[in-house]
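Sharing a structure below in structure tokens format, with a few things to ask.
Just one protein chain is left out here, and the rest sit where they should.
Naming follows writing order (A and B), and every chain is counted from residue 1.
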Amino acid sequence: MVKGLASYWRLIPQRYNLIGTRCKNCGEKFFPPRKLCPKCRRAGEIEKFKFSGNGEIYSYTIIHTAPEGFEFQRPYVMAIIKLDEGPWVTSQIVDCKPEDVEIGKKVRMVFRKIIAGGKEGTIRYGYKFKLVD
Amino acid sequence: MPVGIVGYGAYIPRYRIKVEEIASVWGSDGERIKRGLLVKEKSVHAIDEDTATISVECARNAVDHSGINPEEIGAIYVGSESHPYIVKPTATIVAAAIEATPELTAADYEFACKAGTAAIQTVMGLVESKRIRYGMAIGADTSQGKPGDALEYTASAGGAAFIIGDEDLIAEIHDTYSYTTDTPDFWRREGQEFPSHGSRFTGAPAYFKHVVSAAKGIMERNDMKPEDFKYVVFHQPNGKYPLNAAKTLGFRKEQLKTGLLTPWIGNTYSGATLLGLCAILDEANSGDKILVSSYGSGAGSDAFIIEVTEENEKRRNKKPVSDYIKKKEYINYSIYSKFKGKIKGVGLER
Partner (left out) sequence: MNENRVAIIGIGMTKFGELWDYSYRDLITEAGIKAITDAGIEGEDIQELYVGSMSPGLFAGQEHIGALVADYSGLSGIPATRVEAACASGGLALRQAFLSIKSGRNDIVVAGGVEKMTDVPTGAAMMALMGAGDEQWEAFQGITFPALYALMARRHMKEYGTTLEQISEVSVKNHYNAQFNEYAQFRFEVSLEEVMDSPPVAEPLRLLHCSPITDGSAVVILASEKKARELKDEPIWISASALATDSLALHDRKSLSRMDSVILAAKKAYKQAGIEIKDIDFLEVHDCFSIAEILAIEGLGFCKLGEGGILTEEGQTKIDGDIPVNPSGGLKGKGHPVGTTGISQAVEATLQLRGEAGKRQVKDAEIGLIQNVGGSGATCVIHILSRG
């Protein structure tokens, strides 16, 4: 299955390194990156911005009914994480028991496999988070 | 100008399985096996980890420790016997993940458990010849143990990355010497899921011959004796072999202790010798000399004489190996099988 080959490759800086954007005009930071600042619109000046990967849990759920390809990780934690720099990001929290997760706990980014395209397809890597202890 | 280590990083996955847990599946005596191998438990990677993710984690740790700009890394070599792809390098995934792209050379290495030290030798050459400023060498594995085989008790997961350069060194590499022959002690043919080995043949004519010869060769060439070294680290397929090698060469247990990690994490294959070296550097002080002799089946050993500089005390690694060893969660054989893809149909695939 080679669907999404180029779209995955295009997002490698984001998936591997949380490369987002920042509007020089109003200072707002975006992850995922935006090429148009919703506030300033054409008056905005967009530049690259790399996020540190540190954040805290804003909300979380424990998934029992998983989409195809994720069923062997059940039950797994999906969270919306508030990055230190402001934006929220949706991601799995790994390397912990589901009951250890709480709103407000600090997390940091790790590099993990997300999914592979079948047995012959490429392996898609990306960001997940783990609890900071 | 001396060449040496600018920074290093380790990574050991969180999960552990005890020897007696594995033994209970096959009806073997766990306690007897523990005593025989001098191994208590081994590290297991999570279902979403592989050699690439492990390599990235230790590479990132090494970059953080060294404080260098990753764009200055001119070469990355990743040595493993469990690369995620047979064709498509792990090294480029690491390069992108540490933002070293695009101006660098990269490739993957295979030489059983010594692929990582071979990578160190390569980047040493590139640095010494002034072709690159810094080079990164990684040894990492998520070794697959054949169910029911003796090696299943020790085949584990982990890795370490070293950044080699000739400035701001925490340790100088005074010399490297290798002993290489064509010895078929342990191998895996294309398409085979698990490696095969020559059982007792893997001992004297393989591991011991090469580890001891390389260590002897480098000491002779540099007019040094075992007493000159504060630390020694050998490749460590179990807790026993390195002890015997040390005895043969005239090293004491105290010199071997810090770098011997297999009893707690198993044999991380391409990561083993390098992780032992990381553990030593985590505590070594200025002037301490370290003898390294790795081993890769097939077969060969790479030996190094390393001397720690005063930089090392100033720049202690914030993620020492002991932290990774301490952070653990035990799993049983079923979960272990699930994580390691030993169950048909299980994988992160759609």
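Throughout what follows, a contact is a pair of C-beta atoms (placed from the backbone, for glycine too) under 8 Å apart; a residue touches a chain by one contact, two chains touch by 3 or more.
Because the structure is a prediction, the values reported are computed rather than measured.
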Where the missing chain makes contact, among the chains that are shown: A
Contact partner of the left-out chain, one of A:R42, A:H64 or A:K97: A:H64
Touching residue (missing chain; options A:I12, A:M78 or A:L131): A:M78
Hidden partner interface residues of subunit A, rising order: 7, 11, 32, 58-70, 73, 75-76, 78-80, 87-92, 103, 114-115, 124, 126
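Simple rule for what comes next: only the chains that are shown with their structure count from here on.
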Centre-to-centre distance between subunit B and subunit A (centres being mean Cα positions), rounded to whole Å: 30
Subunit A contact footprint on subunit B (complex, rising order): 14, 46-50, 52-53, 56-57, 60, 84-85, 88, 93, 96-97, 99, 327, 338, 346-350
Touching residues (chain side subunit A, partner subunit B) in the complex: 1, 12-13, 16-17, 67-70, 72-73, 94-95, 110-119, 121-123, 125, 128, 133
